[in-house]
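Certain chains of the assembly are absent from this excerpt, and the rest are unmoved.
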Amino acid sequence: MFTLTVRDHVMLAHSLPDPFFGPAQGLHGVTYVVEATFERPDLDEHGVVLDIGAAGQALTDVLGRIAYQNLDELEEFAGMITTTEVMARWVADQLAGSIDVSGLGAISVVLREHPDAWACYRKALG
Amino acid sequence: MFTLTVRDHVMLAHSLPDPFFGPAQGLHGVTYVVEATFERPDLDEHGVVLDIGAAGQALTDVLGRIAYQNLDELEEFAGMITTTEVMARWVADQLAGSIDVSGLGAISVVLREHPDAWACYRKALG
Amino acid sequence: MFTLTVRDHVMLAHSLPDPFFGPAQGLHGVTYVVEATFERPDLDEHGVVLDIGAAGQALTDVLGRIAYQNLDELEEFAGMITTTEVMARWVADQLAGSIDVSGLGAISVVLREHPDAWACYRKALG
């Protein structure tokens, strides 16, 4: 089994309005360092999992929709709690919708919120 | 499938008294950089795998039991060879006993002993 | 010449309301990974630059004043543009006011805003 991973980052503001989140209830922000991993049982005719340029561009484009934004004000996330786990799933879902996933077995997205904590969502395909 | 990872570190001394370990047979020491990963098929009602604060505190508490210690002198490890692999399993077992694991599918623990070597143990739950 | 460095991080929101900053004019956020370095020509009577525990606690305390905050709403930064460079200087100034700087030659603070960009301020002492 093969995987290809591309990495980028995004800076944004949000709040987690649930007493469960303690000090993170208020409006604050984060730099997410984002790793998107694409799985493929076999290589394609070019000997790769995916065109690395296309993979990187897709990730950059997806992150561009939330870069320098306040998630609390985006229609896209209305009524949602934008935890790191939820945002990892959102990035994976967006990637699945913007690249050709034929032949891929899964997309995983890691969001690192600081050096000592990160979350991941693995989206099985096909 | 979702995962949440928290990271911490611990400094300790130990020996590996088996000729198999060559120069590491004598008393020496290590900084373990420790990553604990919690797996959950679905998010809980707060939209997370686990309360990140609770996860981090549990890891810090477990590591506190061995921090600045000489493992060779601890009852806990009497008669054991405290290899990196064995210590990864010990941390995972301790974590499983100190947090609420309901809903979790597994706990994995990575122990990095230096930049060029690390070991991991994955403990399946339920 | 000796230095001691401690590292921590902080997550916050802010805006940079000047057209110069393009997309960063709006309210967004950041994780700053913060490195505080203390310089000393000679070691003290304990053979250190500074008590590492005290240094780490001082940094954590300073960052605690802005953690999970929106800088735009803090009195402390009223009328200021809170660029990474400006915040590095603020952290260095706060540290100089909260530890015993006798014997120290300088305090430097690095603020990493993402893996590909960081700023530093070096505050000469005495």
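Letters A, B and C mark the chains as written, and numbering starts fresh at 1 in each.
The working rule: contacts are C-beta pairs under 8 Å (C-beta built on N, C-alpha and C of every residue); 3 or more make two chains touch, one makes a residue touch a chain.
Keep in mind that what you see is a predicted model, and the values were worked out from it rather than measured.
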item	value
Homomeric assembly size (copies in this file), of which only 3 appear in place	6
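The working rule: only the chains that are shown with their structure count from here on.
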item	value
Distance from chain C to chain B - Cα centre to Cα centre, in angstrom	31
Cα-centroid distance, chain A relative to chain C, in whole angstrom	29
Touching two or more other chains - residues of chain B	none
Residue ranges of chain A in contact with chain B within the complex	18, 20-22, 80-81, 83-86, 88-89, 115-122
Chain A contact footprint on chain B (complex, rising order)	1-8, 43, 46-49, 51-53, 56
Chain C contact footprint on chain A (complex, rising order)	9, 11-14, 23-24, 26-31, 33, 67-70, 113-116
